[in-house]
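One structure coming up, written as structure tokens, with questions to follow.
Just one protein chain is left out here, and the rest sit where they should.
Moving on, here comes chain A:
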Amino acid sequence: MLLFTRSTRRASAWPPLLPSRRQPRNPLWLGAPRHYSAPATRHGRPFRLAVIGSGPAGFYTAYRTMTRVQDARVDMYEALPVPFGLVRFGVAPDHPEVKNCQDKFEEVASSPNFTFIGNVTVGTASDHPDGAAVSLASLLRRYNAVVFSYGAPKDRALGIPGESLPGVYSAREFVGWYNGLPEHADLAPDLTRGDEAVIIGQGNVALDVARMLLEDVDVLRRSDIAEHAVETLARSKVRRVHIVGRRGPMQAAFTIKEVRELMRLPAVGFHPIDASLVPPDPKALPRAPRRLMDVLLKGSPTPPAEAAKSWSLDFLLSPTAFLPSDPPSDPPRLAAVRFARTTLSSPFDPQAYALPADETAELRTPLAFRSIGYRSAPLPEFAALGIPFSERHGVISNDGRGRVRHEERTPDAAMALGTFPGLYCAGWVKRGPTGVIASTMEDAFATADAIAEDWADASVRFLNEAPGQGQGPDEVNGWDAVRHEMTRGEVNKVVHWEGWKRIDAAERERGAKVGKEREKFTRTAEMLAVLG
């Protein structure tokens, strides 16, 4: 239920009047003259921004805001002791070049106007005993603006029988596991039960999972892949990977680079696709689908019959059940996946939808991955604070440029837009969990440009600047004020950038011993142990 209803037409109840705990000023922040002219300040105070989440959306928003709003002070909150979000825990270990964007993030973090506040969750308890937490309400009292860029930490489920059988894995968890994400360090996938693996979903995550299963483990060994994953993949018996989708090649979500990469794997064969699903005259297609169809039709240089491992794209199959063996083993395990065959409303239309047909099909496999997308979720405090989250779209409701807003039906107006001064979102929690780093960069920049535009516009309100709210701008001191609301014990758990650099150095040192760029710590306790 919304506690605060608002609309642009009446005096807004946002920001909510939250209890203010007066704290002594931190002298370090006072009277620090800067040599900037034309500073974009209000009430003579610099812009204070909290960014929640340290992935590419958070860093690119911080970066752009700092280049657009002079003297902006940015505090970035991160639940883990280590930064970079999916650049560290999502980008495949054999794509080190994609991680070069970290260089830019390092630059941002080296600014004296930037503070990294790691190992701190916002609005929810830390998932490990050594982590600290602050409430979102506390941040709303201490900043001019807050950017939600915490991504999409859940995954979508198929909602079909047998989804929790041993042998059925979430691709998101598997990716987190091989990338050393502490949350999934104990996944321990069993890849030794048979030759076959089925991946449900045809996006780039599905192709990443396939590549991990098909690629020579000695190539992966030199990447920054987690050591436990190398050991498990070295014992893998998987030889044949099916990547299954409900629709056809013209509708698939993967991009050409990832497909080409799989085609190029040495000694890995690709089973030809059903050519009837490709338009009869592919040359007439627009550039991107034309080139993709070309790669799919050309296939792999190694014929699948001569290859040690092989893979296929299995189209027009919609999963209906994960089946245990019959008679059931004890405990029951996955033995097969059942699908309904589908037909397409229009086979060559990229927007075509799949219609169920009567026919069913089964793939016998002891191993299946569900890779149908990530999912975002509201922070627990959203409901109480009235921050609108669209469950249907899995995003924070926003105006497309990242300004949080709410559409509400009111008796006096058919549709009124509620705005939330000072609240913004960027990245997957803004536009949904799709796209590459370049797309996240773009929408992070769009959010930052909206922030800068608003800050330059005296008629646009931000948090904690309206007089009579019981808290003057002097208390809008960002982290310096927030930490005074935490216990000393909690504050001591915080990992700042210097702490991360020590963890980083320790990981690189571990890596150097085994010929890798880094050997990640996969437990938060190990990360924190570096800091003593």
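Following the convention adopted for this analysis, contacts are C-beta pairs under 8 Å (C-beta built on N, C-alpha and C of every residue); 3 or more make two chains touch, one makes a residue touch a chain; residues count from 1.
Operating definition for what follows: contacts and distances are computed from a predicted model.
Chemist: Which listed name, "Vacuolar protein-sorting-associated protein 36", "Cytoplasmic tRNA 2-thiolation protein 1", "2Fe-2S ferredoxin-type domain-containing protein" or "DEKNAAC104120", is the one UniProt assigns to the chain that has been left out?
Modeler: Per the UniProt record, the undisplayed chain of the complex is "2Fe-2S ferredoxin-type domain-containing protein".
Chemist: Going by the contact rule already stated, which one of A:R156, A:R260, A:R333 or A:R364 would touch the omitted chain in the full complex?
Modeler: Checking each option in A:R156, A:R260, A:R333 or A:R364, the one touching the absent chain turns out to be A:R260.
Chemist: Taking the entire complex into account, which one of A:A79, A:V147, A:I437 or A:V482 touches the absent chain?
Modeler: A:I437
Chemist: Touching the missing chain, which residues of chain A?
Modeler: Against the missing chain, chain A presents residues 35-38, 40, 66-68, 70, 95, 97-98, 100-101, 103-104, 106-107, 110-112, 255-257, 260, 287-288, 291-292, 390, 393, 395, 397-401, 407, 430-431, 436-438, 441-443, 445-446, 449, 456.
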